[in-house]
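Only one protein chain is missing from this complex, and each of the others stays in its spot.
For chain A:
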Amino acid sequence: MKVLLIEDNVELASSISAFLAREGYICEVSYNMRDALDKLISFQYDCVLLDIMLPDGNGLEILRFMRKDQVHSPVLILSAKNSLDDKIIGLEEGADDYLTKPFHMPELNARLRAIYRRKKLNGSNIIAFNEITLNIDTFEAWVNGTMLDMTRKEFDLLMYFMVNKNRVLSRQSIAAHLWGDYTDNLSNFDFVYQHVKNIRKKISAANGTDYIGTVYGLGYKFNTSRQ
């Protein structure tokens, strides 16, 4: 999957591209609008990560250019502007998703995957790994052919793990993913622990392998090497 990252901050751009490279994406970076437009005209991308505030212009202009010139790559806006109006403008201009800075990397990955599924795989709604299968349309989780009785939050969390396989997911990033922007003022992340515990219990009960491991001090990891 080929991604174009348009971000003027070199540090942040290097972090994101390093992260995405590990995930197996091919990531190209543009630090300004001119360069980004050149790349968009010349190449095809599976997804464009777009920062709105750029040194030589507004990211929304790139969006307009893409919509006018029939560049069909999906666009995920990354912006420090987090007001409702900004989000509405961004999405109405034709972006597919809007993520406010600072975001968690696994969150970016999950959103990227979701966009990719929607746009490129014509809404393929199955995520599978070994014996675990998730149907993201019906919110059903299957292990060895048995359907798990899961709450919506548990389903979302399991999906988050499976999209971010072999990554350390911090409790904060899980909380932000499950609860959104304004619930992060909740002081402790006990409920993350509870949800993870429930998922592991339910998978084990269906004779599945417990891929989810605790990373000491940091959070959790969906470990594909476990047997």
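Everything that follows uses one rule, which is that a residue touches a chain if its C-beta (ideal position, glycine included) is under 8 Å from a C-beta of that chain, and two chains touch if they have at least 3 such contacts; residues count from 1.
Going forward, contacts and distances are computed from a predicted model.
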Look at the options "ABC transporter permease protein YurN", "Ion-translocating oxidoreductase complex subunit D", "Lipid-transfer protein" or "histidine kinase" and return the one that UniProt uses as the protein name of the missing chain. "histidine kinase"
From the list A:Q44, A:N125, A:T151 or A:T224, pick the residue that touches the absent chain. A:T151
Omitted-chain footprint on chain A covers residues 9, 11-12, 15-16, 18-19, 22, 53, 80-84, 100-106, 151, 153, 167-168, 170, 172-173, 179, 182-188, 190-191, 194-195, 215-219
